[in-house]
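Could you have a look at this structure, given as C-alpha coordinates, before my questions?
Of the protein chains in this complex, one is absent; all others appear in place.
Moving on to chain A:
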(Lines give C-alpha, C1' and ligand atoms only; values in the text may rest on other atoms or scores of the structure.)
Protein backbone atom coordinates (compact mmCIF):
# COMPACT_ATOMS: atom_id res chain seq x y z
CA UNK A 1 0.00 0.00 0.00
CA UNK A 2 1.48 3.35 -0.93
CA UNK A 3 1.02 5.99 1.67
CA UNK A 4 0.19 9.37 0.07
CA UNK A 5 1.45 11.27 3.13
CA UNK A 6 4.81 9.58 2.71
CA UNK A 7 4.92 10.38 -1.00
CA UNK A 8 4.29 14.05 -0.17
CA UNK A 9 7.03 13.89 2.44
CA UNK A 10 9.43 12.66 -0.21
CA UNK A 11 8.42 15.43 -2.60
CA UNK A 12 9.17 17.97 0.11
CA UNK A 13 12.38 16.18 1.07
CA UNK A 14 13.60 16.34 -2.52
CA UNK A 15 12.57 20.00 -2.64
CA UNK A 16 14.82 20.67 0.34
CA UNK A 17 17.61 18.96 -1.62
CA UNK A 18 16.98 21.55 -4.36
CA UNK A 19 17.28 24.38 -1.80
CA UNK A 20 13.55 25.12 -1.96
CA UNK A 21 12.82 27.16 1.17
CA UNK A 22 9.06 26.84 0.78
CA UNK A 23 9.30 23.05 0.70
CA UNK A 24 11.50 23.17 3.78
CA UNK A 25 9.01 25.38 5.59
CA UNK A 26 6.15 23.02 4.75
CA UNK A 27 8.15 20.00 5.86
CA UNK A 28 8.75 21.66 9.24
CA UNK A 29 5.11 22.52 9.75
CA UNK A 30 3.99 19.03 8.78
CA UNK A 31 6.16 17.37 11.40
CA UNK A 32 6.54 19.93 14.16
CA UNK A 33 3.71 18.69 16.37
CA UNK A 34 4.47 15.00 16.16
CA UNK A 35 8.16 15.69 16.83
CA UNK A 36 7.16 17.72 19.87
CA UNK A 37 4.87 14.99 21.21
CA UNK A 38 7.62 12.41 20.85
CA UNK A 39 10.36 14.66 22.23
CA UNK A 40 8.41 15.71 25.31
CA UNK A 41 8.05 12.03 26.23
CA UNK A 42 11.77 11.46 26.00
CA UNK A 43 12.49 14.49 28.17
CA UNK A 44 9.87 16.63 29.89
CA UNK A 45 11.71 19.96 29.48
CA UNK A 46 9.74 21.89 26.87
CA UNK A 47 12.48 24.42 26.06
CA UNK A 48 15.07 21.74 25.53
CA UNK A 49 12.74 19.83 23.23
CA UNK A 50 11.91 22.92 21.19
CA UNK A 51 15.57 23.83 20.80
CA UNK A 52 16.34 20.30 19.73
CA UNK A 53 13.58 20.38 17.09
CA UNK A 54 15.03 23.61 15.65
CA UNK A 55 18.51 22.16 15.57
CA UNK A 56 17.30 19.03 13.78
CA UNK A 57 15.76 21.14 11.00
CA UNK A 58 18.70 23.51 10.76
CA UNK A 59 21.05 20.59 10.30
CA UNK A 60 18.76 19.11 7.60
CA UNK A 61 18.93 22.43 5.72
CA UNK A 62 22.66 22.83 6.15
CA UNK A 63 23.27 19.35 4.79
CA UNK A 64 20.61 19.59 2.08
CA UNK A 65 23.09 18.99 -0.74
CA UNK A 66 24.29 15.74 0.76
CA UNK A 67 21.20 14.39 2.49
CA UNK A 68 21.42 10.69 3.23
CA UNK A 69 19.37 8.12 1.34
CA UNK A 70 16.45 7.39 3.64
CA UNK A 71 13.36 5.18 3.71
CA UNK A 72 11.09 7.71 5.37
CA UNK A 73 11.59 11.43 6.09
CA UNK A 74 9.33 11.12 9.13
CA UNK A 75 11.32 8.41 10.86
CA UNK A 76 14.55 10.18 9.91
CA UNK A 77 13.34 13.34 11.67
CA UNK A 78 12.06 11.47 14.74
CA UNK A 79 15.33 9.54 14.97
CA UNK A 80 17.41 12.72 14.64
CA UNK A 81 15.36 14.38 17.38
CA UNK A 82 15.84 11.40 19.67
CA UNK A 83 19.59 11.46 19.10
CA UNK A 84 19.74 15.22 19.61
CA UNK A 85 17.83 15.18 22.91
CA UNK A 86 19.90 12.33 24.31
CA UNK A 87 23.05 14.17 23.24
CA UNK A 88 21.91 17.36 24.96
CA UNK A 89 21.21 15.43 28.14
CA UNK A 90 24.63 13.84 28.03
CA UNK A 91 26.20 17.34 27.67
CA UNK A 92 24.37 18.71 30.65
CA UNK A 93 26.28 18.38 33.89
CA UNK A 94 23.23 18.45 36.07
CA UNK A 95 21.55 15.42 34.66
CA UNK A 96 22.82 11.92 34.83
CA UNK A 97 22.37 10.24 31.50
CA UNK A 98 21.73 6.77 32.80
CA UNK A 99 18.82 8.16 34.78
CA UNK A 100 17.46 10.37 32.04
CA UNK A 101 17.82 8.10 29.06
CA UNK A 102 16.03 5.43 30.96
CA UNK A 103 12.71 7.17 30.96
CA UNK A 104 9.89 7.52 28.58
CA UNK A 105 7.14 9.67 30.02
CA UNK A 106 3.89 7.99 29.15
CA UNK A 107 0.91 7.40 31.38
CA UNK A 108 -1.78 5.07 30.25
CA UNK A 109 -5.34 5.35 31.37
CA UNK A 110 -8.41 3.72 30.04
CA UNK A 111 -10.85 5.42 27.81
CA UNK A 112 -13.94 3.66 29.12
CA UNK A 113 -16.10 4.94 26.31
CA UNK A 114 -14.20 2.91 23.78
CA UNK A 115 -14.03 -0.29 25.78
CA UNK A 116 -17.03 -2.59 25.88
CA UNK A 117 -19.16 -2.49 29.02
CA UNK A 118 -18.29 -6.02 30.15
CA UNK A 119 -14.95 -4.85 31.61
CA UNK A 120 -15.07 -4.20 35.31
CA UNK A 121 -13.00 -1.82 37.37
CA UNK A 122 -10.60 -4.53 38.44
CA UNK A 123 -9.62 -5.37 34.89
CA UNK A 124 -9.13 -1.70 34.12
CA UNK A 125 -6.80 -1.24 37.04
CA UNK A 126 -4.91 -4.39 36.16
CA UNK A 127 -4.31 -3.19 32.60
CA UNK A 128 -3.27 0.30 33.66
CA UNK A 129 -0.80 -1.03 36.21
CA UNK A 130 0.62 -3.43 33.68
CA UNK A 131 1.12 -0.79 30.97
CA UNK A 132 2.50 1.86 33.30
CA UNK A 133 5.07 -0.53 34.72
CA UNK A 134 6.41 -1.50 31.28
CA UNK A 135 10.11 -0.77 30.69
CA UNK A 136 10.68 2.64 28.98
CA UNK A 137 11.88 1.01 25.80
CA UNK A 138 8.62 -0.87 25.40
CA UNK A 139 6.60 2.25 26.16
CA UNK A 140 8.56 4.09 23.51
CA UNK A 141 7.87 1.39 20.94
CA UNK A 142 4.16 1.47 21.81
CA UNK A 143 4.12 5.25 21.44
CA UNK A 144 5.79 5.10 18.04
CA UNK A 145 3.64 2.23 16.77
CA UNK A 146 0.20 3.27 18.00
CA UNK A 147 0.46 7.06 18.32
CA UNK A 148 2.91 8.03 15.68
CA UNK A 149 1.72 5.16 13.48
CA UNK A 150 5.22 4.11 12.45
CA UNK A 151 5.92 0.64 11.02
CA UNK A 152 8.27 -1.75 12.83
CA UNK A 153 10.83 -0.94 10.16
CA UNK A 154 10.59 2.79 10.87
CA UNK A 155 10.68 2.27 14.64
CA UNK A 156 13.87 0.26 14.23
CA UNK A 157 15.26 3.18 12.23
CA UNK A 158 14.29 5.76 14.88
CA UNK A 159 15.52 3.79 17.91
CA UNK A 160 18.58 2.35 16.17
CA UNK A 161 17.42 -1.19 16.82
CA UNK A 162 17.11 -4.32 14.82
CA UNK A 163 13.70 -4.58 13.10
CA UNK A 164 13.21 -8.12 14.35
CA UNK A 165 13.88 -6.99 17.95
CA UNK A 166 11.25 -4.28 17.62
CA UNK A 167 8.80 -6.82 16.29
CA UNK A 168 9.60 -9.33 19.03
CA UNK A 169 9.35 -6.77 21.83
CA UNK A 170 6.02 -5.51 20.55
CA UNK A 171 4.69 -9.03 20.12
CA UNK A 172 5.80 -9.96 23.63
CA UNK A 173 4.18 -6.86 25.15
CA UNK A 174 0.92 -7.59 23.38
CA UNK A 175 1.02 -11.24 24.45
CA UNK A 176 1.41 -10.28 28.09
CA UNK A 177 -1.22 -7.60 27.79
CA UNK A 178 -3.63 -10.14 26.34
CA UNK A 179 -3.09 -12.35 29.36
CA UNK A 180 -4.02 -9.44 31.66
CA UNK A 181 -7.27 -9.10 29.83
CA UNK A 182 -8.42 -12.67 30.06
CA UNK A 183 -10.72 -14.28 27.50
CA UNK A 184 -13.21 -12.32 25.47
CA UNK A 185 -16.11 -14.76 25.57
CA UNK A 186 -17.05 -18.39 25.02
CA UNK A 187 -16.19 -18.51 21.32
CA UNK A 188 -12.74 -17.32 22.24
CA UNK A 189 -11.55 -20.72 23.46
CA UNK A 190 -11.06 -21.91 19.94
CA UNK A 191 -8.68 -19.17 18.92
CA UNK A 192 -6.66 -19.55 22.12
CA UNK A 193 -6.12 -23.24 21.52
CA UNK A 194 -5.06 -22.50 18.03
CA UNK A 195 -1.77 -20.68 18.56
CA UNK A 196 -0.49 -19.57 15.16
CA UNK A 197 3.12 -20.01 14.09
CA UNK A 198 5.29 -16.97 14.64
CA UNK A 199 4.81 -14.61 11.80
CA UNK A 200 7.58 -12.59 10.25
CA UNK A 201 6.73 -9.64 8.00
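The rule we apply is simple: a residue touches a chain if its C-beta (ideal position, glycine included) is under 8 Å from a C-beta of that chain, and two chains touch if they have at least 3 such contacts; residues count from 1.
One rule holds for everything that comes next: contacts and distances are computed from a predicted model.
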item	value
Protein name (UniProt record) of the chain left out of view, among "Phosphate-binding protein", "FecR family protein", "ABC transporter permease" or "Succinate dehydrogenase cytochrome b subunit"	"FecR family protein"
Residue, one of A:40, A:86 or A:161, that touches the chain absent here	A:40
Those residues of chain A which, in the complete complex, touch the missing chain	1, 8, 11-12, 15, 17-26, 28-29, 32-33, 36-37, 40-41, 44, 46, 50, 53-54, 57-58, 61-62, 65, 105-111, 114-116, 127, 131, 142-143, 145-147, 149, 151-152, 167, 170-171, 174-175, 177-178, 181, 184-185, 187-188, 190-191, 194-196, 199
